[in-house]
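What you see is the complex with one protein chain gone and the rest in place.
Each chain carries a letter (A and B) given by its place in the written order, and its residues are counted from 1.
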Amino acid sequence: MRKLKEFFVERLILICGLASIFFVILIFLFLTKEGLAVFKSVRPLDFLLGRNWYPISEPAQLGILPLIFGSLLVTLGAAVISIPIGVACAVYIAEIAPLKIKEVLKAGIELLAAIPSVVLGFIGMVTLVPWVKTTFHLPTGLTALSGSIILAFMAMPTIVSIAEDALYSVPKSYKEGAFALGATHWQTIYRVLLPAASSGIVAAIMLGIGRVIGETMAVMMITGNAAVIPHSILVSVRTLTATIAAEMGEAVVGSEHYFALFAIGIVLFIISFIINVTADLFLHKRR
Amino acid sequence: MVKFNAKNLNIWFGQIHALKGVNIEIEANEILSVIGPSNSGKTSFLRMLNRLNELHANFRMSGWLEFDREEIKRINVESLRKRVGMVFALPLPLPLSIFENVAYGVRMHGEKNRGKVAGIVEGALKQAYLWDEVKDRLGVSAFKLSGGQQQRLCIARTLAVAPEVILFDEPCSGLDPISTAKVEEAMLRLKKDYTIVLVTNNVKQAARVGDRTAFFLSGELVELDRTQKLFTAPADRRTDGYIRGEFG
Partner (left out) sequence: MRNTQRSQKIAFFFLFLATLLIVVPVGLIVVIIIQKGLPAINWQFLSDIPRQGMRAGGIFPAIIGTFYLVLGAIIFALPIGLLAAIYLSEYAKDNILNRIIKLAIVNLSGVPSVVYGLFGLALFVVFLRFGASILSGSLTLGIMILPIIVTTSREALESVPQSFREVSLSLGASKWQTIRHIVLPNAIPGILTGTILGLGRAAGETAPILFTVAAFYLPQLPKSIFDQAMALPYHLYVISTQVPNVDEKIRYGTALVLLFLVLFMNLVAIIIRYNFRKKKKW
């Protein structure tokens, strides 16, 4: 009787162990099931490189290049801001901060990671957007720049915590060796610790950027959502994610527009898949 | 009567050949001391006897090993471990109360009657000479006991499931001399009811309690003889060197 019960419990455990694989496949399956249908009416290359996104005009023009550019621009801006600050903060926490301050800082970073994106978007709307508008004398503050700044704050917790982990796991002997040769603390950090932790830091940056590309609500609220190819960081843009979130509500199930939004979902899924697998390789290289 | 019988026993952990062609018979109601330097295979040998090596991911074996004339692989592993108990190198109480530590194995084997469990626990604690020290605080965490008490608790825990053989894996390595003496005394008294295999780093301890002594080196069983014979007139030069402390 006990044997039988244990047999079933262990089968159940195995099934749940496989559940993650099952869900990844399920997600991909349903994205492609709905998304590939769009390629009956648009050629894949025209979809990816088309310069016009007018999903409800007659006939619909479904080119996502402006959206890709929008995502890229916002992501690039966020990366430029968050990578130096994030890595510097990780170094400060891992190497310089006294123990007590370290704990406080780490809790602060965790706090930032926990703030819902819609709250950050809201705060960005009421504080950052007016500031950008007046500082740069723009007709609207809903720009790629505003999006980049807010997104940088969503990337930083990821970058800081993973990079800090990577720095922390560099063997102590490296550091002691450098000190023994008479190097200062700072020399030790940038000549020994940073190179030794580099693959972990690369992974941290990649995962941070992955978070930025996938971020939806905050971007949608503060980038202005203009689906045109941007020529500057001070104009409104529309990202891939925001397009899905903003338009799915109006798209009729089974329409071309609906399929196109799922096709954008496939693009996002593939991007995140590549980023995460590569970052994971970098993390494992370290060990 | 022969309890364990190993013929040409080889085991590997990944690439490491941990036991090499070991032949040994372990008699019922004897204390067999197993000595040898670290990494000599003595603990791996001990953990063969209750199949604990199988927890290791890359474990492989060849050769023959039987317990009570039954090939060990064919015995249900849980009932084998119930019959062949083990006391570990460090005192390892489970994070439970003193009472629950001793009752754990009994309960896992399906005993639900509270009175019966309590009786078994009391008996086991008495056999391990711990009852008088803990009878008033059976409910407190086992981590509150001293190291020596914890180790005797571990012995009691093993006795509670009524094994036929008890394996001791360097049971005194973390203990002071007084606690060690108590554990050794317990072993000597247990001998009449149980077969005991004692792995130890302490050559003198092996000499004090063992009826027979086996000397392992680099995975090989170098010599096995009556303890007195092995310590006074070893047949192998390496045994002689080890017991005289030339290497360790």
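Basically, contacts are C-beta pairs under 8 Å (C-beta built on N, C-alpha and C of every residue); 3 or more make two chains touch, one makes a residue touch a chain.
Quantities reported herein were computed from a predicted structural model and do not represent experimental measurements.
Chemist: Using the definition of touch stated at the top, determine which of A:1, A:45 or A:114 touches the missing chain.
Modeler: Counting the whole complex, the residue in contact with the absent chain is A:114.
Chemist: Name every residue on subunit B in touch with the hidden partner chain.
Modeler: On the side of subunit B, residues 50, 52, 55, 57, 78-82, 85-86, 88, 90, 92, 94-95, 104-105, 108-109, 141, 143, 154, 157-158, 161 touch the unshown chain.
Chemist: Residues on subunit A that touch the omitted chain in the whole complex?
Modeler: Residues of subunit A in contact with the hidden chain: 2, 6, 9-10, 12-21, 23-24, 26-27, 30-31, 33-34, 84-86, 88-89, 91-93, 96-97, 105, 107-112, 114-123, 125-127, 153, 156, 160, 184-187, 189-190, 207, 210, 213-217, 221, 241, 244-245, 248-249, 253, 261-262, 265, 268-269, 272-273, 275-277, 279-280.
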